[in-house]
Each structure stands twice: as C-alpha cells, then as structure tokens.
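Handing you this structure, nothing more for now.
Selected chains only, in their assembly positions.
Just so it is clear, A and B label the chains in written order, and each chain counts residues from 1 on its own.
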Amino acid sequence: MADAGGIAADRLKSFIERIERLEEEKAAIGSDVKEVYAEAKSSGFDTKIMRQIVRLRKMEAHDREEQEQLLDLYKQAIGL
Amino acid sequence: MADAGGIAADRLKSFIERIERLEEEKAAIGSDVKEVYAEAKSSGFDTKIMRQIVRLRKMEAHDREEQEQLLDLYKQAIGL
C-alpha cells in the first residue's frame, strides 16, 4: 500500500508505529514511577511531599532559595 | 499592614482576593457544566460524544471539514 490518495502510506505507518513503540515505553516507565511512589507510601513516606521534593530538586539552588524567600515575604504580607 | 518587607501588602492582598473571587465564580460554572452533562447522561445521551460535538462546533466549518477529510485519508492509508 505504497500510496493512498496522495499519502505515502508506508512512511505514515512507519512514523505511527515508531511513535506507538515510544509511547508504550514511556507508559511502562510511568507505571514504574507509580510503583516506586507506592513502595515509598507503604514505607510510611508522604508521596505528596516527595513530589514537591522532586520538583524542588529540579530547580537551581539559587532559584529555589530566591523563590522560598519571596514566598515567605508574600506570606507575611498576606498574613498567612 | 501597608508594607511588609518592601511588599505593598494591601495591593498584593487586593490582587489575591480579586483572583480568589474570580476562581470561585469559575469553579461554580465548572460544576454547572458537570451538572448539565449529568442531566444529559441521565437522559440517555453519551457525554463523551457530546464533548466531541462541543469541540467540533468550536471549529470553523471549513477547518472541520478539512480535518475530517484528512483524517479519513490517513485512516485509509493506515488501514484503520
């Protein structure tokens, strides 16, 4: 089915199949991540806080500190 | 509390409160939308298909038709 209505069918199919394989791999890793969080939860850790830690660790230390200082300042200003 | 650590506290508070009021209004409308879908569902309509209809009706007729033709062409090419 080299061509269907002006569409290079074989090329389209190969792109779609490559994407599907990658999406499958990505989904498998996604469930691995869920498993680690489940394991941590059953060990007594709070997964919501763990997700914040993962997010904070992605930031540059300098940016993280600046953000935390500004948040404290805003919290004070708002009376939080 | 006009000023807290260089932050115009009153101004910040007024922005935050305006945002909160708007977010509350938005959330109320969001649950109204859910109620309409629930009412439609209990009348026997398929809400997943209704959401597709709402999405399609947002498109310009010309774009919608072009998209549907291309989708049919790709489906044929892929053998779907």
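Before moving on, here are some points about what is shown:
Please note the rule applied: contacts are C-beta pairs under 8 Å (C-beta built on N, C-alpha and C of every residue); 3 or more make two chains touch, one makes a residue touch a chain.
Just so it is clear, the structure is predicted and the values come from calculations on it, not from any experiment.
Here 2 of the identical protein chains are placed; the entire complex in the file holds 4 of them.
We take it that only the chains that are shown with their structure count from here on.
Remark: chain B residues 1, 4-9, 12-13, 16, 73-74, 76-79 touch chain A in the complex.
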